[in-house]
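A single protein chain has been removed from this complex, and every other one stays in its place.
Up next is subunit A:
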Amino acid sequence: MPAEHAVEVLATGPLTLVQDAGRPGFAHLGVTGSGAADQGAYRAANRLVGNASGAAVLESVLGGIALRARGALLVAVTGASAEVVVERGGGRAAVEHPVGCSFTLGDGDVVRVGTPSAGLRTVLAVRGGFAVPPTLGSRSSDVLSGLGPAPLRAGEVLPVGDAAGEWPEATLLPSAIGWRPGWMLAVTPGPRAELAGDAGWPRLLATEWTVSPASNRVGVRLVGPPSSAEPGREALTLPSEGMVVGAVQLPPSGEPVVFLRDHPVTGGYPVIAVLTPEAVDVAAQLRPGDAVGFEAVGG
């Protein structure tokens, strides 16, 4: 794409961040993997616009983003189910597109993403990717350490890059996530499941948890009913050890934390379970107040 292609940020919603495939290879220096929270939605968005893998996109929490095109652009929105509206010719005509398809914007056209009816995060990709400066080889915004681009602000202009590959073969990619009330997260037992006591693992699977508002890209905090027989609390910490995305930590409160992409590199609470990669994408779409359970899978 020529250098003059860009988008002007008109509105950001509650939080819009630049994200890409992530920042691997620096965990030994204390830098987490970061990257798009819902990697399935991220890959689908880039595929819909024919981007090379690793191209940077915009990840919005609860929609509310509005962008104006500078030059003609090919755009796709994936992730949470939201209304996507394109205003053409200075707002004289509006066209609605479903999430999970690609569409074009002419110079001056505006795209608006509404508040999702299900799910939390939408991904917006543009052919060529967003060419903000990378940090340690990635354009991901890491909310834990503050590395990478700052959250988007209205008035900002984001240059479109040249990360385009072949022209896309698909114009519609339905989400791999089945949107439904009562989410289930697929897990395998974690390396410290035994520290949660005999009742810990069954309790994790048997409880209907609720997503706490104190959740972000670092982790999803869950609250549950008070537990009757808690294991000895003093046993529930150990020397800090390496953490992975999808790790389910069980702090002394008995309320699990599901680590997302900006998780700390190490942690001192026992990891009772680990989500499958697909379940990590589902966890990234949980909204505060959602009910969620865990189901054990082989592995």
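Criterion: a residue touches a chain if its C-beta (ideal position, glycine included) is under 8 Å from a C-beta of that chain, and two chains touch if they have at least 3 such contacts; residues count from 1.
The rule we apply is simple: contacts and distances are computed from a predicted model.
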{"item": "Missing subunit (named according to UniProt) among the choices \"Quinol oxidase subunit 1\", \"CRISPR-associated endonuclease Cas1\", \"KipI family sensor histidine kinase inhibitor\" or \"[Fe] hydrogenase, HymC subunit, putative\"", "value": "\"KipI family sensor histidine kinase inhibitor\""}
{"item": "Identified contact with the non-displayed chain, of A:L10, A:V85, A:L136 or A:V223", "value": "A:L136"}
{"item": "Candidates A:A11, A:A27 or A:V85 - the one touching the absent chain", "value": "A:A27"}
{"item": "Touching residue (missing chain; options A:L124, A:V271 or A:V292)", "value": "A:V271"}
{"item": "Among A:E4, A:D107, A:D198 or A:E241, the residue in touch with the chain that has been omitted", "value": "A:E241"}
{"item": "Subunit A residues that touch the omitted chain in the full complex", "value": "24-31, 33, 135-136, 145, 147, 188, 190-191, 239-244, 246-247, 265-266, 271, 274-277, 299"}
